[in-house]
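One structure coming up, written as C-alpha cells, with questions to follow.
Missing here is one protein chain; the remaining ones are kept as they sit in the complex.
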C-alpha cells in the first residue's frame, strides 16, 4: 500500500478527538502526518504540529493558510481530517473538496441541512472524496452485522433498537461549567444538544447495519436539568425506508452509563445484539434457536469482518482500531481514485457525505417533531424526497 | 404466624401461572390450599384440585359453586387467587370481595377502565383486601430500589427507562398457532396485546420503584408480523405525576431476548439498574462516583429488602420467591385486618386494586394515543383526575 | 403425589439452613412439617416448632425424644432432615435409618471416614433411604450438564475446573468472632475447614456432572490469616476414576467473591460453563463451534432438566428451587419404596450416602496430602478400593 500524506485541522493540544485520529491514522503505517492547522491560536497550533513531527513549513496557523500552502505543493496532502467546532465544518470541508483534496469530516457534518446538501453537491462536483467520521461503524463486528443483514441472515428487518446513553452531564453543579454549558446553549450548539451529539451515532449505526434510512420520525425531547435550553435526553421513533421500525434513545443524564452505544436488530429469521463498550462479542439468536456468541477474529465471520480485524481472537480490540478501519477504507478509496479503478467493495463501507446529510436532516426533523409534541415528520433530506 | 386458608380459581393442569402461585403460596408454610375451582371443565378442575390435596368437598366445579360453598363455611378461605382468563377477572373478583373474601387477582386486573373503577370501589366498600399480582415487585432488590428512592438516595427522580422485551411471538409460522394467535385477536385479547400483557409489568415496576404514577403518555404501537390486528411492539413515553419522565419499551418479537423485564432509574444524585433475569444484583452509581454492585442478602440493604430475602447472600433467589413475598405481605395484611390493627409498614408493599386501575387506564390511554399518531393523552383513571 | 410427613432435627430459630430446608420442602405441597427437634435448647426448640405449625406432641425437645415418639406412631415421619452440628450427624442419622426412617443429612455427612462407612453400611442393611444434601446438584442446568455428559455430547471428559470461593472470612478482625472462629478450630471443626465446608460442594458437583469419582489427589492447603490452625484456602488436583483431571479451588478469603460455586467441564467434543450465582444460563461450546447460551426452561433441554424446572423460560429460578428438587426426588424415592417399585430414573439424581462417603474420604486424603507437601494420595473410601 502506497504511503499517503495526511493533514489535520483542529484537534489541538488537550482536545479529546485529536489523539484518537492521530493514533488511528498512524496505526497501519500508511498515513504520514504531513501538515496541520491544529489550533484556533495560530502560534499554539504551529508549535504543537511541529512537536508532533510536522515539518515547519507545513505547520500552519489556520486552515486558509493550510489550504493555500497545500494547494501549491506537488506532495500535497491526500486527506484532510476536519475536527474543528461544528459551525466551521461546512466552510472548511467545502473549500478543501473544491481544491481537490479529500476530506474526513467529524460529525455532525454541518449545522444546517442546507449546508449538508451543499457539501454533498460539492463532493459530487469536485470528485473529491468526502467521508464523515461515524467511527464506530468501523468495528469489525459492526461490519459483520451489516454483512449478515445484507446477505439475508436475518430475513426482512422488522425492528431496531439503538441507544447512546451516558451520564456525564447529570450534575446540576455543572450547569455553569464551561466544559458542559456550551453544549446546551443554542447560540453555540445549534438546535439540538444530545441528539445531535450522540443520538446520530446511534442513528447512523442503525442505518449502517440495516441498510435502511429514515423516512419519518416522531421525537420526544426533554431537558432533565432545569435551565437547559436544549435536550439532554430524547427518544425518537423512526419508520425506515426499508420497512423497519427504529426506536432510538439517547441521554446524557443516565448516571452510571458510561458510553452506552448499543444496538439490537430483529428480523424475521433472527436477532442481533452488540454494545460498543464490549465490542469483541456479538450475540446472534436464530429464530427458535439458541443465542450464539460470535467472537471478533473468529474463523466463522464475513470477509467484511475479517478485513476489519487486526489481532487474533480473544485479544480485545477497541475504538482506535475501529477508527483505523475508516482510515484504511479511505486509503483504498484514495488509491482507487488515483489509479482510476473501482474501489475494493470490502473497503467501501466508510461513511460518506450523503450519510452526514441524512443525519443533519434527521436532526432538523426531530427538533421540529419535538416542538410539535411528537408529530410525525418527514426525516428525509430535501434532495432525497 | 397463624395459618391461612387459601383458594384458587383458574390455574388448572397445564397452565403456566398456576404452579407459580402454588409454589409461592406454599413456600412459607402459612397458606393451606383449602379450596379451588381450577378449570373451565368442572370435572377436570375437581379432579385436579383433589390430586393437589384439596378436600373433595372444596374441590369445586366453578367459581360460583366455590363462592357459595366457601361463604357458607366457618373456615372459609382467607384469600382467593383469581387466575382465570382476563375477561372474567372483574366479575369473579367483585363477587368474592363483596362476600368479604380477600382476593389476589392476576394482571391485567380487568379489561375495561369502568370495570377497574368498579373493583376499586367494591374493595373500598366491602373492606376486603384486593391485591393485583405484579409479582415482580416482590423481588428483594426491587423493594430496595423503592426504599432508596423513598428515602431520597437518588434525589429527585428525573428519568426512568423500563423494558419488557421477549422474542417468543416472532415466528411468522405461529400466526395461526392457537397458543399465540388469541393474544393478537381483539375478540379475545381486547384492545391491546403486548402492552397489556407485558408492558404494564414494566409500567407498574416504574411506578412502584419511583413512587410516581402516569399523568399523560404518548404511544407508538406497531405490528411487526403482518396480519396481526394488535401490537406486538410498543414504546410509550410518559410524564409522571412526580415530575419524572418514563420511557417504556415492550416487544414480543425481539428474538434472543428471553424475558427482558428491566429498569433503570436516574435521579439528581445517582442511577440504578436492575434486570429480572439476574435479580440478585443491583447496580448503583452515585453521582460522580463509581458503580457499585449491591448483592441481595447483603448486610447493607434496607429493611424492605431484608424482609424480602430468604436465603443468604450469594445464593440465587428467583421469581417464585418474589411472588412468595406478595403472599407474605398479604398474610400480614389479612392478619392485621383480622386483628383490627395496622399492617406492618414493611409488608404494605403488595400491589393493590388502585395499582391495577392505574394500569388499565394507561392501557386505554396508550391505545388511544397510538391510534392518534402519538398524541399526548391523559393517562389517569377518571376517578383520579 | 401422596402427601408425606416430614420432620427436622436442627435448623432452629436464627439458623441459616433451617429456613432453606423448610421453604424447599414446602414448595411443592407434598411434605407436611409434622415433627421437629429444632434446637439444642429443648424448650426453645419445642416452642419454635409449635410456632412453625408442628403439633404440640410432635414438637420434641431433642432427637432421641423425637426418635422414640415417631417410632411409636403409625403416621410417623417419612423423612427426617438432619441439620445439626457436623459432629452429631452420624449418630442421629444412623439411629433414624435403623428405625426405618429415611434421612436427608446435611453435608458433610460425618466427621470421620469410619463414620461415613458406617452410615453407608447402615443404610444398606436397614433399607432406609439416606440422602446427603448436596443441594446445588438440584439446579435444572446442573442436571442438564450431567445429562449431556451421560449421553456423550462432550465425548470423553478430559478436564474439570471447579471452584467455591467466597470472601466472608477475610477480615482479620473476625479472628476472635465466635461466628467465624469455630470454623478454623480443630476442636470444633475437625481436620479441615474450607475444603470440608465448601470445597466438597465443588467436588460433588464435579463428580455429579462428570459421572466420575476421585481416585487420587494432591492438595495444597494454606491459612491466609495468621493464627488459623485450619486452611482458609486450598487447591486440590484430582485424578478421577473415569480418566478426567479435576482441578479444584476453594477459598474463604477471596474478598469480592460472594459464593463462587462454579464449574467448567471440557471433553473431546465440547466445553460447558456454569455458575451458581447466575444459575439460569449454561454456556456450551461444541468443538470448533460457537458458544451457545442454554436457558433454563428452554425447549431444547433434556428430560432431566425439564423435570427440575418449575417456571417458564426467562424467569429466574434460584437455590431454594434447586433444594426443592432434592426433596421432590426423595418424595418419588420414598413413594417407590412404599409401593415396592423402581424409582423413576429421572428422580434418581439425589445425592446418596455413598456420595457423602466419597466426600469424607476425599477430605481425609486432602488433609493427609497437604500435610505431606502435596504428595499424591489415594482418595477412595477404604471400602471402595
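Going by the order they are written in, the chains are A, B and C; count residues from 1 in each one.
Throughout what follows, a residue touches a chain if its C-beta (ideal position, glycine included) is under 8 Å from a C-beta of that chain, and two chains touch if they have at least 3 such contacts.
Since this is a predicted model, take the numbers as computed values, not measurements.
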Contact with the hidden chain (one of B:43, B:57, B:176 or B:300): B:300
Candidates A:253, A:282, A:321 or A:379 - the one touching the absent chain: A:321
Touch with the omitted chain, as defined above, among C:68, C:114, C:171 or C:348: C:171
Omitted-chain contact residue, chosen from C:211, C:242 or C:374: C:374
Hidden partner interface residues of chain C, rising order: 158-159, 161, 167, 170-172, 218, 220, 222, 224-225, 233, 235, 237, 245, 247, 249, 251, 253-257, 264, 266-268, 270-273, 283-288, 291, 373-376
Where the unshown chain meets chain B, residue by residue: 290-295, 298, 300
Residues of chain A (touch criterion as defined above) contacting the omitted chain: 1, 3, 16, 19-20, 22-23, 26-29, 33, 51-53, 166, 258-260, 276-280, 295, 310-321
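Basically, only the chains that are shown with their structure count from here on.
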Cα superposition of chain A on its sequence copy chain C - rotation in ° rounded to nearest 5: 180
Centroid-based (C-alpha) most distant chain relative to chain B: A
Chain whose averaged C-alpha position falls nearest the assembly-wide average: B
Averaged-CA centre spacing for the pair chain B and chain A, given as whole angstrom: 43
Separation of chain A from chain C, taking each centre as the mean of its C-alpha atoms, in whole Å: 55
Chain B and chain C: spacing of chain centres that average the CA atoms, whole Å: 35
Of all residues in chain B, the ones touching two or more other chains: none
